Every structure is written in C-alpha cells, then in structure tokens.
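Quick one: this structure, given as structure tokens, is what I'll be asking you about.
Left out: one protein chain. Kept in place: all the others.
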Amino acid sequence: MGSDQLLFVGFGALALLGALAVVAQPNPVYSVIALIVSFFGLSGLYVLLESPFVAVVQIIIYAGAIMVLFLFVVMLLNATREDGSEWDRAHPYYRPGPMRLGAVLAVLFGVQMIWALTRTVGLGVGVGETRPAVESVRDVGRVLFTDYMFAFEVTSILILAAMVGAVVLARRREE
Amino acid sequence: MGTSAFDAVIPVICVTLAGLVVLLAESFRKKQERMPLGGLALIGLIGAVIACVLLWDRNATSFGMVTADNYALFVNLIILTVGILTVVFSQHTVERDGLPAGEYYALLLFAIVGMMLMVQATDLLLVFLALETMSIAVYVLTGIRFNDARGTEAAFKYFLLGAFASAFLLYGIAFLFGVTGTTSLDGIGTVVAAQSMSGNPMILAAIALLIVGFGFKVGVVPFHQWSPDAYEGAPALVTGFMSTGVKAAAMAAFARIFLSSLEPMITDWAPVLWGVAAITMILGTVVGVAQTNLKRMLAYSSIAHAGYLLVGIVAGNEVGKAAILFYLAAYALTNVAGFAIIGLLGTKAAPNDDLRDYAGLWHTHPALAGLMTIVLLSLGGFPPTAGFIAKWYIFSAAVGSGYYWLAIIGFLSSVVSVFFYLRIVVMMFMTERDARPVPLPVAASAMAGLAVTVAAILYLGILPSRVIDLAAASISTVF
Amino acid sequence: MLSLIPLLPFAGFLVNASMGRRLPKAASGGLASAVMVASFLVAVQQVWALAALPAGERALSQTVFTWIASGDFVIDLTFRLDPLSAVMILVITGIGSLIHIYSTAYMHEETGSEFARYFSYLNLFVFFMLLLVLGSNFLVMFVGWEGVGLCSYLLIGFYYTKKAAGDASKKAFIVNRIGDYAFILGTLLALVTFGTLDFQQIAGQVAAMPPEVTFGTFSLITLLLFIGATGKSAQIPLYTWLPDAMEGPTPVSALIHAATMVTAGVYMIGRNAVLFEAAPLTLTIVAVVGALTAIFAGTIAIAQNDIKRVLAYSTVSQLGYMFLAMGVGAFGAGIFHLFTHAFFKALLFLGSGAVIHALHHEQDIRHMGGLKAKLPVTYWTFLIGSIAIAGVPPLAGFFSKDEVLFYTFYNGHQLLWVVGVITSLLTATYMFRLVFLTFHGEYRGPQSAQGAQRAHGAHGAAAEHSGHSEHSVHDAPPAMAVVLILLAIGSAVVGFLGVPHALGGHNQFGEWLHPSFVAPAAHGMAEAASAADEASKIALERLLMAISVLVALAGIALAFGVWVRRPEIADRAAAQFPGVHRLLLNKYYVDEAYDAAVVQPIHRLSQDGLWRAMDVKVVDGAVNAAGQAVGGLSAVLRLVQTGSVRSYAASTFLGAVVILGYFLWR
Partner (left out) sequence: MIPLSYYLVLSGALFAIGTAGVFLRRNIITLLLSVEIMLNAVNLTFVAFGRQQGVVDGQIITFFVMTVAAAEAAVGLGLVIALFRGRESLNPEAFTALKW
C-alpha cells in the first residue's frame, strides 16, 4: 500500500465516520462538530484529487462559515438534545413504519449505487493516470469568470433571494 | 435591433431589475408609507413579455448556456403571464392580509427569474442553479404569512423535501457529467447519440436520479406528497403561482432534457415515465375525490394534471411535444384563476377554503361563482374550455404513439375527477347556507384580471388553433 | 345562416344567465321562447333551401372556423345540414319552442331568479343539442354530447332542495359519464384509424373497405360508440338514470328526457350508418339490446304508479324500438320512429304535466281518476297521444312502429320481431292503464288540504297552495292548452309523411333520409328490386301490419278489461302473484344491483361527510367485495399522507430506489 492509498483510506474513513457520527447520535451539537470533522476528511480527499483550492474553500467557507451558522442556531435555540418524545407517542401507529422503511431504503440505495458503480466499465483506472490535473487557482478563476460567468451572476440572485427569505422567515414579527 | 451577446437574457434582466428596484424601494420606504410596489413588478414583467415577443424566431443564445429559442420563449410567456396575473390578484390581498409587500413582490420576481432561466438553460449546472433560485424564493413565499403555523409548517415540509430531492437531482447531474464529461445539454446529447448507452449503469442511474429530481418539482407520484400540504398551507395566491409557474418551468426543463439530450435513450426511460404517469393520474384523482378542503382538492387535481403532462413526454412525438406546451398554457391559466378565486374569498383569519364555505356562493358572489364554474369545467376537461382541448390533444398524442392504455387510464381518471369538480359547482349553485357570511369585498382589478383569464380559457377552448400552431412551431426549432 | 340556428338559443342563454335575475318573468320567459321560435323559423328556411336541392346533393355546410389545426390533424367547427340533421333540427327547435312556451305557464310559481335560471339552462340545452346534431364531425358532436349531459344534470337537479332530485341528478351524471367515456375512446380510436373525424370522410373511407366479418377495428369503434349511446339514450345496461330523471320539472322531462337528448344515441348511429353497417356484429348487438330494452322496460311500466315514471319507462321502451330498427339496418325506420315519438311522447309528458299542475304536484295515479270531465283538453289530447303510441292507425305511431317491426321481420330477425310485437301489446296495455286510471272511474284523491300536504307539496311555491280538493282542479291554462293541441295534431298527422308502399304511399320520409345513410360516393344507388319481390314484400308487410294493429287493439282491450271493467282483477293478480308484482314494482331490483356494483364503490371512494350519509344508508351485508376493496384502498391511500415530513421523504426515496432498481435489474 503506497502513501496515496494510505492517505485515501485515512481521509475516507474520517469523512465516513464523521458522517456516521452526524446521524448516529442524538445531540445536534455533536452532529455539527462531527460534520466539520467529516469535512476535514473530504478536504483531504480533495487534496489527493489535486484540487487544492476546493480543499481550502471546503474548510474556510463550509466548515468555517456555514457550519458555524448551524452551531449558532443550535445554541440559540438551546436544542442540544432531541426532544419531543411526546410527539412520537402522539402518533404511535405511523411513526416507526416510514422511519424503518427509510433506513432500509438508505441501505438498499447504497447497495444499488455501489453495485451500479462497480458494474460500470472504465472506472477502475487510477485517477489522474491519463490526464494532468488543473491545479492552479489562476486556471480555476479564469474558467469560472469566463465560461461560468453567467452562472456566477445567477448565484448572486440566488443568494439575494435566500437572504431576503431568511430575514422574512426569522425576523420577529410586530403585529 | 442589432444582436448582442446579451439578447437571450434580456427578459430575465427585466425581471431581475424589477426585483431589485422593488427591494430597494421597500428598504427606503418609511413606515406607513404606501408605494406602488405591485406596479413596479408589473412594469418589469411586461417589459419581459415585450422582450420575449421581440426575441421570437431569433434563436438568440448567450454565454453558451442560455438560449432564447421559441420553446423557451413560449414557456416563459406562460410563466410571465402567471406572474402578471399573480401580481394583479395580489395587489389587494397583500395589503388586506398584512404581508410584507416589498419582500413578497421581490421574492415573486426572483422566483420568476429562476423559472425563466430554468427553461432557457442549456447547461445542467444552470438548470440546477435556476431551480434552486426558484425553489428558495417559493419556499419563503409559502411561509410568508406572519405567525401562521400552517404556513410555516408547509414551507418547512416543502423546503426539506425540496432540498432532499435537489440532492438527488444534483447526483444525477454528477453522473451525467462523469459519463459525458460535460454538463452542456448539447454535449451530452452528442455523446449519448454517438454510442449506445443502454448498458451503462451509470447513465441509467443518472436518468433515474433526474426523474426523481424533476418528478419532485413537477409533483408526480410517488414524489408528490409535499404538494397537498404545501398547497394547503401557503396563501392561496402563492399556491396558484407555485402550482403553475413551478410546474411549468420544471416540466419544460424536464421535457427539454429528456426529449433532446436523452432522446436517444427513450426506449429506456419511457417505460418508467409510463408507470409514473399512470400511477399519478390514478392516485391524484382517487385521493382527490376524498378531499373536502378546496386547496387540497385542487392540489390533488394538480398532481393528476402533472400525470397528464407526463403522458406528453412519454408519447415523445411531435404532437406530444406541442401538446405539453398547450397543456401548460391551458393548465396555468385555469389553475391561477382557480386559486385566485379561493384567495380572494378567504383571509388568514377565515380561510374559507372548505367545501362547505362555498355553499350558496352564487347568491353572495354570483360573478365569482360563474367564473369558478368555468375554471372547474376546464380542469375537468369539459368542452368548450381550454382543458378539454388540452386533454384531447395530449391523449391523441399518446394514442398516436401507440400508448392506448395510457389514454384509457387518462380518460378514466378524468371521468372520475369530474366528481370532485362538480361537487364544488353543486355547492355553489345548488346548496343553501344557513348563515350567510358578509361577503368579502373583491377588488375591481382582481375581478377584471379574473374575467380576462377566464375569457382566455374559453378562447383556448373555442379557438385553440392559433396557440396550437404556435406551440407546434416553437417545438420544431428545438427538438 | 346555419350557425344562427344554435346561436340564437345561446344568445338567449347569455341574456338570461347574466341579467335574467333582474328581468320580470314575462321578459325572461318570453325572450327564451322568442329565440326558440326564431331559431325554428331559421331552421325551416334552411330545410326549405335544402329540399330545393336535387335529392343526391342535399347538404348545406358552413365552416365557422378551424377549431384545431396542426399539421395533418385538422378539425373544423363545421355545421352540416343534410336530410337527417334537418329532421333533427326541426324536432329540436319545433318541439323545443312549444315546450318553452308551455314552460312559461308551467313554471309560473317559481321566483323570478329561479325562473330565469330555468330558462337559461333550457336555452343552453337547446344550444348544445343543436351543436350535437349539426356538427359535421365527432368532436363537435362530442361537445354537444357533453353539453346536453351537463344541462340535463342541472335541470334534473333543478329543485335542489328536494333530496331525491339531487340524488337523481348525481345518478344521471355518473351513468352518463360512463357512456361518455366509451364515446370519447371510440372517437379517439376512429381518429387513429381513419385519420379524420369528419362523418362524411369516414363514411367514404369505410365504403371503400369490405365489411368486417369477425371482430375488428370497426366493431370496436362502433361498440364503444354504442356504449356511449346506451348511456345517453338509456338502454340496457345504462338505463337506470332516466326514470329517476323524472325528478326534474315536467317540461324538462318532455324536452330532454323524451323528445330530444335521449334520442341522441339513435341519431349518432344514424349519422354513422355506413360505419355501423360495416360492423355487422355490433349491429346485431344493437338490435338485441334494443329489443331487450323495449320489452324489459315495457313490463316495468305496467306496474308503476307514478304517472311520470310510467312515461319514463315507456320512453326507455320506445327508444329500444329505435335501436332495434337501427340494429336491423332499417335506419330510416328508426329515425322515423324517433320523429313521431318526439311528438306523442312530448304530448304525453306535457299532458301529464298538465294533470300534475292541475292536482298541485300529485303524481300518483292511485290518487287520480275521473279527471276526464274536469280536464277535457288534457284528456282528449292525452288520449290522442296514447292511441298514437299504442300504434292504432292512422295515428303517427302506427306508421313508424309498423315500419320498424316490418323491417325487423323482413331483414331476418323473426325472433326479435316477436319480442317487438309483445312489447307493442305491453305498450298499449300500460298506456291505457294510465289513461283509465287517471281520467276514468272515480276520483280517488284526498279531499282535504291536509291530505294534499301529506301527499306532496315539498318544494317551491307548491307548498303554499291549499292542496287540491276536488273543486280546485282546473284545466290547463291557455299557453299549455295550445301547446297540447298543437302536439296532438302533430301526433295525429305526422305519420302520413311516411305512408309505406304497402298502403299505397311512397314513404317520402324514408326517401328523404336515404342519402344520409349511404356513403357520399354511393348517392343515388337505390336498390332495384324486381316486381315480384316487391309484390311479395307488400303482401308480407300488409300481413304484419294487420297483426300489429290487432295486438295493439288487444292491449287496449286488456287494459279496459282489467282496469275499467273489473278493477279487482288487477288487485287479485297482484295478490296471486305477489312475487312477480313486487319484481315489476321494484323494477327488477336493477337499481339496487347497480347501487352495489357501481355507485357504491364510487361513493366509498370519497369518504367525506357529504357522501358518508348515503354510505351508511345503503351499506349493508350485501356490499360486494369490489366496493370493500375500493373502500380499503381509499383508507390506505389517505393514511399514506400522514403529515410527517419524514414519511414523505420515505415515499420520495422509495420512488428513487424502485426506479433505480428497475434500471439496474431489468
């Protein structure tokens, strides 16, 4: 096992275990932190894929900004545990069914995806064996602001709509 | 008019500017000051309509990922019409219900921007971004009413499920990108056409995931469950807007992707959509029969209509493609008018959206009852309304492609659906109400807008050929 | 000009619907009647112009506009007047005008806004009916077909405060939708098969192909169309709605449920005669269904006690005759019977309306009797109508019914002929039972106001009346009397339009219609029969004619013997054969069976409060498995929408996994 494989296994395990920890325990604070851990794993994988800029953005923006926002809301609402078992008891006959079904489906879906991917021809090739990587931030920037210029502009409307929306939804209402 | 790189996005720019102006105006508005924000929105929308008309037949493209072909312009005109009507109907109710006017109109316009771009996009990434822009605006519009538990719940359900489905859609796009090396629709089409892909599990998975994503936005079974709840919880005018605009935009993008880029694989995906269309038509109608809340009833009716629309995609022939466009136009007008009537008759405090609230409407609001009757007849596919021609057209496309059973199921479900449409008519005309409430005043502008819409429904039913020709011509340049 | 015929009633509808509530009754009723008369005059003028053309070329058409056009898929909104539609528009506008005039008097008790609502529906109905018969292609016909169904629904439920009326309209609607569904499928199949929906083009294409011997596309198309016809024209198995439709106002029963709408199915078969002839299998089914319906409804009619129900079953039975004629290929005879039937059945209904009006909404013939002296005009006109329907020469019914029966025999359906003759006996019997019980003998109604209240008076202004003691009975007011007399004259003489060869006539009616039943190319190719054949045919026809006249007279005599001479016979018979009597009285329990098999499942499907009441009422041990299955389905389907967002996500996810699974494992 070369160092590449070792790093892949390490970061992959970090990402997977982090994700598992998000969904496997009930405390939202731990979930947010576990997700940040998972993002570090992903970030490492991006480095392995010779995409350093994505890796940096993943940490700075995603883990650093978005996840902090989540953490902030969790703390704001003081919702550090799953509450409302009373609500579960209120609907005894339909609550567990879809949940168990959903969990089973998730496993099934994972199996399906893996099966589909392993049956696809041509995926066994090592990543980056055939073509050189585009690593430089300059290249990324050039393509982003030429080919994807319009999409970039559209995101400004997207973010504006989200901002207005968040304000409308969350502000205290004076009647 | 000279051509420039920006031509194809001029309609979108009109609407965007209107949205920004509305937002700015709102932020400089003093408390209690009244501003004609709806009028500003209308100016932008009408400007976009004019731009769409001027761009007709010019096949402009911009930035390599936006097109203004006739297909996109046709659907955009439908979306803009929906937008204009919604603004006209909202003028009065926004003030009456105390909604935040600036945010309301701005989000409406941003949603329209998303819808239009979704239709015009020729790149899957842009389709996704536009879809998200539209969705986020619509999620918020769903829950825009102050302190309204039902509205917030509806918005939350719509949002969470929407985000869930978007992830599937995005995953599908990722696989298509992986197989073809591009996200451009033309590029994907070229690769898919060049070699047989039927045995490639990855592209099949991509198709399945795209069906999930679009099926959710269009609201077909089994991805439909958000829609009755969201339609019921949202303010009726927003429901009218999202049940038509979102559906039209998603359907148009769905059809563009599946009938152009993925057309070579039609034998692979047609059976799936066949099944989805069949269940959707049946379930939408059967469950609809049991509803007593009018908005919920119309939600199930919209689900059934999404099934009819899918029939056009499954048919996949020239008639089918044109029929989708015609059906969208007929459906959009009809549904906007239907929800507008519900919205005009109900406030937040007294939603008046139960079947019983319509008892004896003929005595309190004779004109609204008459207009509602035509709307319901159109939804039920009665001649001589737009709904009849649309259904006839789409099922003749199905029969033309040999899908006899789909036509049989479709007609059967439309037969059954008439039960619940007619029950409303019976309520309005043939039932007395013990305690008649004081009739709500209805704004003259809304009344005029409704009359025009219903006239258009009848026009499409009696003299449909011009619009059908237009629809047929606009698909011929694309597919 | 042609488009003016339907547009006039439509204009009347628009005015009455939009501002009728503010008009005085005389204005709204007068306007509705005036547009009808004007429409009738235009129709006469147009038919006159049509008659002036040479026999083979009689067709006027007017394309109003191209309705749907895209590529080679063109459907015009075209009106076409040919001999067949000429007959129909004269019946619709002519009898329609009379019934509008009659209604102005009959409905005078209603409030102004109800009065306007009534006339706006009635005018709208006529508009759609004219669209149905003037349309030159299936789609225009379908617009009319759906439209008349809608108006019929609205008019049956006109007295919506009566629960029975609401139920009846719902039933009519459900049953008609089943038929319409088959009709639109047939239309769609025709479009795919022929590439056009124009009647003449289809006929031209069919004529160029050999008729189908085995079951094929033509048979399927015609069968689907025929199922549509059984719904609209109340044939087995979709006839149950028509008797219930009598909950509507009586003039509506006369116009829609006797003279015009219910004959739409017969007209449709006549309009597509060439297509149906190419599908002999379907024709046989048509004939058998027609004959069975005729005898079946005839037997039910004998035991009914509601005056309008007797007439309703009689209508079903007579429609059976018409389908019998169509089924044996005697299209001319079928339309002829449609034509004469329109007169005498409208007359009978309006006469019964006059009786009901006079007795302040009493409909039970057991509470009538002895009205002959009090209602002379009504009595004599009703009697003429009864003689006409019974088939006694020389009144209208004789000629048309005889022609139907003759062709049934002559075209080789002797068994069906026997059925027809027995039905003819039944017809005479139940009609004269009605006449005798209503107009002869002693008055059996309640003598006090209290009794009348008990008997009826549930709706409208009727309740305000002081009930009908024997003294308050009055004959029809002038507007009604004139209409009755005109229709009686019609019932007496219109038969002479089609005097058969056997009686030295030329059957002008049949010859007038003939071009409508052959493909456009085949015009003028009349059958050349040899003189000897012709002679034996005439001899046979005379023989059969004599038999049917004797049978009709026998039926009248039977009724006279049982219900006038010795009324106790009837009671004794009922006592002796209680089972048979109950079976007939309860209409063979068909309604109940329908309820369990069709209506109930649909009700169970929707479980809201409005319909639940009906559920509880009728659901008993006999609810069949289908109903329960659908009920269970509905319960499950509602449960799926739990309100829990995660279960919705599960549904979406399930869809994803299933579709993915289909792709990967197929």
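Just so it is clear, A, B and C label the chains in written order, and each chain counts residues from 1 on its own.
The rule is simple: a residue touches a chain if its C-beta (ideal position, glycine included) is under 8 Å from a C-beta of that chain, and two chains touch if they have at least 3 such contacts.
Keep in mind that this is a model prediction, so the values were computed, not measured.
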item: For the chain not depicted, the shown chains it touches; value: A, B, C
item: Where the missing chain touches subunit C, by residue; value: 638, 641-646, 649-650, 653
item: Touch residues of subunit A, complete complex, unshown partner; value: 4-5, 8, 12, 15-16, 19-20, 22-24, 26, 28, 31-32, 35, 38-39, 42, 45-46, 48-51, 53-54, 57-58, 61-62, 65-66, 69-70, 73-74, 76-77, 79, 82-84, 87-88, 90-91, 95, 98-103, 105-107, 109-110, 113-114, 117-118, 120, 123-134, 139-140, 143-144, 148, 151, 155, 158-159, 161-163, 165-170
item: Contact footprint on subunit B, counting only the chain that is left out; value: 125, 128-129, 132, 136, 139-140, 143, 147, 149-150, 152-157, 159-160, 163-164, 166-167, 170-171, 174-175, 177-178, 181-183, 228-229, 232-233
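Just so it is clear, only the chains that are shown with their structure count from here on.
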item: Chain ID, smallest distance between chain and overall C-alpha centroids; value: B
item: Chain centre separation in whole Å, for subunit B relative to subunit A (CA means); value: 31
item: Centroid spacing, where centroids are CA-atom means, of subunit B and subunit C in whole angstrom; value: 42
item: Sequence positions of subunit B contacting 2 or more other chains; value: 201, 204-205
item: Interface hub residues of subunit C, defined as touching at least two other chains; value: 647, 649, 651, 654, 656, 660, 664
item: Contacting residues of subunit B [partner subunit A, same complex]; value: 9, 16, 19, 23, 62-66, 100, 103, 106-107, 110-111, 113-114, 117, 123, 125-126, 129-130, 132-133, 136-137, 139-140, 143-144, 146-147, 152, 155, 200-202, 204-205
item: Subunit B-facing residues of subunit C, complex; value: 17, 21, 65-71, 73, 139, 142-143, 146-147, 150, 153-154, 157, 160-161, 166, 173-174, 177-178, 180-181, 184-185, 188-189, 191-192, 602, 605-610, 633-634, 637-638, 640-641, 643, 645, 647-649, 651-652, 654-656, 659-660, 662-664
item: Subunit A to subunit B touching residues, read off their complex; value: 112-113, 115-117, 119-121, 147-151, 154-155, 157-158, 160-162, 164-165, 167-169, 173, 175
